[in-house]
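Note sheet for the following structure.
For this view, one protein chain was removed and the others were kept in their places.
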Amino acid sequence: MVSFIARRLIVSVLLLLGAAFIMYQLTALSGDPLEEYYQSRLPNREQLMAARIERLQLNVPPPLRFFLWLGGAAKCVVPFIGACDLGQTAQGQPVLQLLPQAMNATLQLVTASTVLAIVVGLIVGIVSALRQYTTFDFVMTFISFLLFSLPSFWVGILLKEFIAIGFNDFLSDPIVSPLWIVIISLASGLIWLGLIGGDLRRRLMVFVISGAATAAVLTYFSVSDWFTHPSLGPVFMLLMAAGIGWVLTALMAGIKNRRALLTAGIQVAIAYVCYFALQGLLNISSIYTLLILGLITIAVAWLTGYLVGGPDRGVNIRVGIFTALLSAGLILIDRLMQAWPTYSNLSAINGRPIATVGSQTPGLVGDIWVQGVDSFTHLLLPTLTLMLISFAGLTRYARAGMLDVLSQDYIRTARAKGMPERVVIVRHAFRNSLIPIATIVASDFGALLGGAIITEQVFAFSGMGAMFQRGLTLPDPNPVMGYFVVIAISAIVFNFIADMTYSALDPRVRVRA
Amino acid sequence: MKFQRIVAPVSVAAVAAMLITGCTTTGDQPAAQTGGTVTVAEVNELTAFTSSTSASNLDMNGKFMGYTRSSFFYLDNKLNLIPDKSFGTVEKTSDDPLTVKYTLAKTATWSDGTPITADDMLLAWAAFSGFFNDASYDDDGNVTGGTAYFDYAGDTSGLALADRPVVGDDNMSITLTYSEPYADWSLINPIDAPIHVVADHAGVSQADLVNAIMTMPRGDAAAPAPVNDVLKKAADFWNTGFDATSLPTDKSLYLSSAAFVLDAWVPKESITLVRNKEYKGSLVPKIDKIVVRFIGDAQAQVTALKNGEVDIINPQASADTIKSLEAIKGVTTLTGDQFSYDHLDLTFNTGVFQNAPDLREAFLKTIPRQQILDAIVTPMNPNAEIYDSQLFFPGTDGYAETIKSNGASAFDKVDIDGAMAILNGRTPEVRILYNTKNPNRVAAFQAIQASAEQAGFKIIDAGAENWGSLLGSGTYDATIFGWISSGVGVGGVPQIFGSTGGGNYNGYSNAEVDSLANKLQTTLDKKAQDDIQVQIDKLLWSDFYGVPLFVAPGVMAHSNSVTGVVYYPGQAGVGWNFWEWAKK
Partner (left out) sequence: MSLEPEINTKVSASGDVAPLTEGMSQGRLIWKRFLRNKVAMGSLVIFLAIVVLSLSASGVFGMQGWWKWKYNELVPLENGGAPTLSLIPEWLGGDGIHLGNHPFGQTLIGIDYFAMTMRGVQNSLIVMFIIGILSAVIGTVIGAIAGYYRGWVESALMRFTDLVIVIPVIVLGAVVGKIASEHFKGLGVIGLSIVLGLFLWTGLARLVRGEFLTLREREYVDAARVSGARDARIIFRHILPNAVGVVIVSTTLLMAAAILLETGLSFLGFGIRPPDVSLGLIISQNQNAFSTRPYLFIWPGVFIVAIALTVNFIGDGVRDAFDPRQSRFVARKMKEPADS
């Protein structure tokens, strides 16, 4: 194993060096960095040209210049001497200082959309597989292919126009017209109908109930000014927490497992009490307070699960912890919603909360909830845009993987020996279908980092992508190389992780030691 | 029993956690109060708290200096020099020799409370004049001997004509005496970084630094002097010390002498400027805060303005940008000219136009200038007119005068018959170089090609992506490209039209123009300068130098909640009159 990793490491370093050389040459060849000065009529043009030649070492031919760059970059690998040098941009800024800022912005974006894409993609993919060849499956297949085919900048611009500007305009007079209530209710009825399935009578019932519920909720929202003063409220809070407890128990333990259900119930009750009791503390919380509260939540859930006892405490504890965390999440969401009117009425926001540029409102003053809402309103659209890239792919792979597993002999065996369908799906099929997904997710991360170049430009998000694009436009090899080093290393690392995960999850695959 | 064993540690842990929780709370935040904030979108980010070094000579740094540094004068939107007497006065005390006295106002103060004195002006002079540099360079620009002290981005040749300044008025004034007249003397603004900050960071005392500036002899590349340590340390800090990628903890790096001072910098996103409490000058703003957000994409700027996230934008002009801005409710769109123009130049030292004024004339007669204008500029600016001067921008004093006499109007209309008459059956080949990446240049080329071929010219497409490095290579007979100018001063004229000018790519050489251009450099009076330029303009047209095509249009837009925003054609950008902005 050790020798495998060592060999892998050496090969990776060589690969990185080779790719870096290619990248450097290509960038240096891709244009003339002095071009902007040729048409300058300013008296100081000669000085500026000379200074740029000097700073970018343009009189050294690119192959040699690469080694000058490499000499500086190599110092980054030597620990403790702190002489790391990735060169300067044409504007004289050290690339090493720019990188962390840029990485920060891009990672925020990419992480959020990766998590979202995985969660939504897996759910949709697996449900599609379980409902193979139903209308839902066809519609989802079509939608995922459609998303696959959309240019992300096109989507980004549409989202800005319709979601940001449209929704903000809507907020100035937040009344949903009856026509829209009807349309949305019909759509929601159709979606639930497709999701749940069953015979004609059951489908009709699902359609009517979900449609009516949607219409009722929308009307309530519209009448009660919910869009400008959102909150979950005591009733929704209780319903949703109870629903979470019920669904998680059903999925993870089976509803017949009374002890697990009891654990979940206790968590829901505690969460509901906390919803009222903790408001005062939440008002003055910092991010660390929330972290500690999270730890307490886990501890309490663990304890409850343990104390409820029964033959399989592990299941109780798992159900308990997940229920508790998700219910706690509801409380946080509700608290964020409470901050919404405060945020929206700030003079810097001026009643137009959904943002189209940047990652935060400059000079915003407010508690963590207002800051949280600010991050949300800024990250929402770029995250959605970026998510579309990987969501479609993940759905397809999750569906295919699940179908593949479902046709395996051991699934038939499990069914044949009378195991409940829940156990077959969750324990046998789902886990094994995750194996290929792990690889996809890892290699997708690289694609997302690349896709961020476009998203960043559309949403004026100055991350790695912007750095790369600006560098290449001039062309200015140093920032491009800074970008490349980060991207290439993360690609190599994630591929490595993927291989490792693969061999860890699938005993059939063993690394050649 | 077992139950208790478990509960005890867990509850202890829980109580401890609760205590820590209590310690991490923040208490009530003060309610956000932001009254009178104006948010401006800019394309590029700030990279330094100076714009004088060659690395920091970028548009956003210059704009930042506009918000945070007072000057002896500023340029208004008509390019007039407006003195700021509340900062200091400039006085020409003698014409021969040219002597200029700069006196600071008593109220001029840095934002840390230190008064601004002649010491600060001496530092600026030392940097701007290149007085002490004695470095010599090889062909690649490497220093081969001597020392280069200040890495100043500007042209040092003007100030180098002056001798060391004389300090007076209780260390509040300096007087510069020039060895020969210098035309652009009025554009010299001898104030830059605070000398006490430079001295502190360089590890020298301010007195020593002033002493070095006042005593060290003028540098001579032929006989380099030993390095002066004090000056070298100060210069080294001046060259790079003000570069930044985020807000430094050391506030002295971004001292202000104007109405605003930097308060916050979110790297890559925005900077926030707040009122400078030490500012006692007269350009007092009406607003409390300026936020500058960095938004590179023009479309993103427009959407941000539409969504109320920014109040003022300054995007790259395009017909659609202007149209969509005009369609937004509650937004005012300002359009105007920029200080840059596209032009067609003929090559004089090689090729078909060498020593062939008749061919040059015939070719210029075929240039469809109105058609090019209609295709490129009219959609953005319906009132655009053909640009008829090589030297003056439309709207300036000299422009109206020069077009009366320079003979440019002869080429306003396409005259195919006239061109054919001159060609008299000849079919000369003309290679035209242009930037194939720029759609405007491509459109201009296509129009010229179609028109010139009617008259019998054979047009060869010599367009290239790397057009810039081909300039002056003699591989073309005509070229279409743009000039970007500061709009003020006459220092650029010999650069472009002088026989040996660095920007003279087309080998143009006319002894009369050369001598006029040199005379221009030593003419002090604005009216006399204009007269000389009118004469040069006329010579250029009668030599069939080429034709200007159009002045590039620019656009700015602001939300109607902000008043006082005025279009500005120059590099200072939309913030040139920030003290007149007000928020409704």
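Note that the chains are named A and B in the order they appear, and that numbering of residues resets to 1 at the start of each chain.
As a working rule, contacts are C-beta pairs under 8 Å (C-beta built on N, C-alpha and C of every residue); 3 or more make two chains touch, one makes a residue touch a chain.
Predicted, not measured: the structure shown is a model, and the values here were computed from it.
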Q | Among B:420, B:464 or B:524, the residue in touch with the chain that has been omitted | A | B:464
(Q) For the chain not shown, which residue from B:295, B:376, B:534 or B:549 touches it across the whole complex? (A) B:376
Q. Who touches the missing chain here, A:19, A:190 or A:497?
A. A:19
Q: Name every residue on chain A in touch with the hidden partner chain.
A: 11, 14-16, 18-19, 22-23, 26-27, 29-31, 133, 145-146, 148-154, 157, 161, 400, 403, 446-447, 449-451, 453-454, 457, 468-469, 472-473, 475, 480, 483-484, 487-488, 491-492
Q) Since one chain has been left out of the picture, which residues of chain B touch it in the full complex? A) 298-299, 302, 306, 318-321, 323-324, 327-328, 375-376, 379, 436-437, 439, 442-443, 446, 464-466
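In this text, only the chains that are shown with their structure count from here on.
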Q) So how far apart, in whole Å, are chain A and chain B when each is placed at the average of its C-alpha atoms? A) 42
Q: Write out the stretch or stretches of chain A touching chain B in their complex.
A: 31-32, 34-35, 38-48, 50-55, 59, 91-94, 97-98, 101-102, 105, 157, 160-161, 164-165, 168, 281, 283-286, 288-289, 292-293, 295-296, 299-300, 303, 306-307, 346-348, 350, 352, 354-368, 370, 457-460, 462-463, 466, 470
(Q) Which stretch or stretches of chain B touch chain A in the complex? (A) 3, 6-7, 10, 13-14, 17-18, 20-21, 24-35, 37, 39, 45, 47-48, 53-58, 140-142, 151-155, 157, 240, 243, 245-246, 263-264, 266-272, 289, 291, 293-297, 299-301, 303-304, 306-310, 340, 465-466, 468-469, 471, 481-486, 489, 491-492, 495-496, 502-503
